[in-house]
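What follows is one structure encoded as structure tokens, with my remarks underneath.
In this view, the complex is presented without one of its protein chains, the others remaining in place.
So, chain A:
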Amino acid sequence: MDLLKNEIKLMFKSKLIMLLILVSCVAVTIGINSLNMSNDFDLFYIRRSSSTIAFGAVKFGASISALLFGLFTVLALDKDKRKRSKEIIGSNIDYHKLMIIRILAIVFYEVIATIIGMMAVIAIQKFVFSIPVNIFYYLFNYWIIFFPSLLFSTLIVSGLYLLTDSLDISFITLGVLFVKSLTSNNYLFTWVQTNLDIISDFAGIQPVGKTIIYNRLLWIFISVLIFGVGLLFKRRYEFHLKESFFINVKSRALIILVVIAVLGSGFTYIKEPYTMELIRNMENDIDENISLTGLRPEIVFDNEKGEIYGRVLYDFINKGSDSIKFHTNEGLSIDYIKVNGEEIEYNRTKGEVEVFIPNMKEIEIMISYGGKVKTDKNGVGRGMPGYISKDSIYLLENSNWIFRPLVKEGDSINISGYYSAPEYLTVVVPGRLIGTEIEGQLKKWIFEYNSHTADIGAFAGRYEKHEISFEDMNIEFYYSPRHKEYVQNMKIEEYIKDMMKYYIENIGDYYSDIYPLKIAEVALYKRGGHSSENVITISENMLNRDKNMYSLIEDENTQYRGMDIDVFMSDLSLIAHEIAHQWWGTGVKVVEDSPWSSEGLAQYFSYKYIQSEFGDMESSLFLSRWESRVRELNNYYYLNNSEMLDKINEKYRKSLEMEKLQSELYYLMPIKLLKGEEVLGEKEFLKGIEKVYKNYLYKDLTYEEFLKEMNLSEEAMEFE
């Protein structure tokens, strides 16, 4: 303890540590505004709260401070070598013991930096922004994210230094790990600042909190392992690596530490319980001999445990197949599978289950399953297709939370069943709510839906439900009461009405009188919006921006001025896009054949809406963004030289192909449609679209059919 005090005192005298603590505090303070510093429309002007302030401060602060503390650590460990004082110091004390004491002294200052940084940001939140402080977010962010980042940095660089005996190599290696952390999509690798962009105000930290803690657990093992390996190879008695190892390896405690760290990190990595590799493309695996005609989910949500359990009944028409494959979620385990009432054996492989069926026309399969839904490995915090937390449920169809059969979808699929969730939650069900029943602490939400797809999701939260009446229809709008003020001040409901009006006037009536349009706010852990069946989800950023945005609505003269209007336009455009999918996607099933898809039509109509509501100046911004993105992608060397694509790394190739596909669907296609509009004239074009919608409602629409209906040729819509 005396030696530790001595080292703390020595470091204090060097003043460098004080500078480092100061820089850390400045970094976390700057980080308060990090959302507005990012080049990210989703995050600009998000309303400040304890969650956003504490997380932003910590994320930015950790990126700077982890690197600086790492540098400081390696300088402190290398100090005696540089100053030629190692022999004198080593004659008084076991030098490696002193190194460990020095590392502990650095950790002490990391604790101090964490406390001071936290106090500084709390003070700014309370006294500068006058925002009430929720201490939980501060404690979580500073002690689970910020402090461990500094600690890992110190342990990793110490281990590397002991291993390499070189300041340069150890710091450069730390730098490589640092960059990997900043750029990785896999949450397990992001040891510095997590891969989240924000802590959701809507859902809180629960949906992602466990992944943050798990990441910390993994990196405790990894950093201890690197440190332990460093200790195993630390140079002794001026020996080289090998001789030193044979001396160090005699320490039983060290061997136990390294073995625990190896097993711990390996086990933690391999047995990671929250994510899986999502299978995105299922078109190639579709069995055309079988079609789905009915789907009856009976699902119970256990939000406390974050689990689901229940059973789903599928009805199929079989024209000669002997098995049906389903895409599954790896987190869900199957209790049993029954085919036509008989329990059967099945083959379960990673992400898939194959069920053998008799040679009969009508097949009924019941799958009973339960567990924790795993999310996309590379989407934690940004593109999570599914999670269940105490206060919310967000389950998109592509999470395979309902096992998706790889079969043709029938013209009409009868969907009926229920979701049972804690009573305090409001569940947004697909189709039409038939009724609710209370069963103890649970509320059963019974629904039915007749659809041409079986893509159903489940969304729930502590929602406030608002009915937007428009002409003879009701739109159900679900959002957090915390964001009510913004919704009202920014007249979001009015804009939704305007969008509906524009689409009805220019495309045709909403596709159903029975199934109301439902719009639900969801957490920013899945960015943007989503539309499936009659349910639209929009991420909270569209309903939770800063109060300064109100001036856009309140003061007419301040319109069309800068970033805030761009952000608002972007939000409205996204809502308009998702609503447009009710016509293109739900109403008319657009058969995707890149660049043709429902996305292009939804983009086109959101553009048209913005143009009609706010004028050419605002809408042209979207067009120029699309054009520049398409041009940018056209200049990619590998995309222009497809024969070279095979020569590059598969991961990079896939990401390029994905970028290309997205660019074609979301940017190129709407440009083509605008070209078509230019050729035919706006009035004629919209009239043609109206006709297409009318003729293809509830039907499939291919690109060729569209062109034919519109009297357009592919050449006429070519974008140079």
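Definition applied: a residue touches a chain if its C-beta (ideal position, glycine included) is under 8 Å from a C-beta of that chain, and two chains touch if they have at least 3 such contacts; residues count from 1.
Note that in this section contacts and distances are computed from a predicted model.
A.B. asks: According to its UniProt record, what is the protein name of the omitted chain, chosen from "Protein translocase subunit SecD", "Monovalent cation/H+ antiporter subunit A", "histidine kinase" or "ABC transporter ATP-binding protein"?
C.D. replies: Per the UniProt record, that chain is "ABC transporter ATP-binding protein".
A.B. asks: Which residue, A:I89, A:L139 or A:L263, contacts the hidden chain when the whole complex is considered?
C.D. replies: A:I89
A.B. asks: Under the stated touch rule, tell me which residues of chain A contact the chain that is not displayed.
C.D. replies: Here the touching residues of chain A are 2-3, 5-6, 9-10, 13-14, 83-85, 87-94, 98, 236-239.
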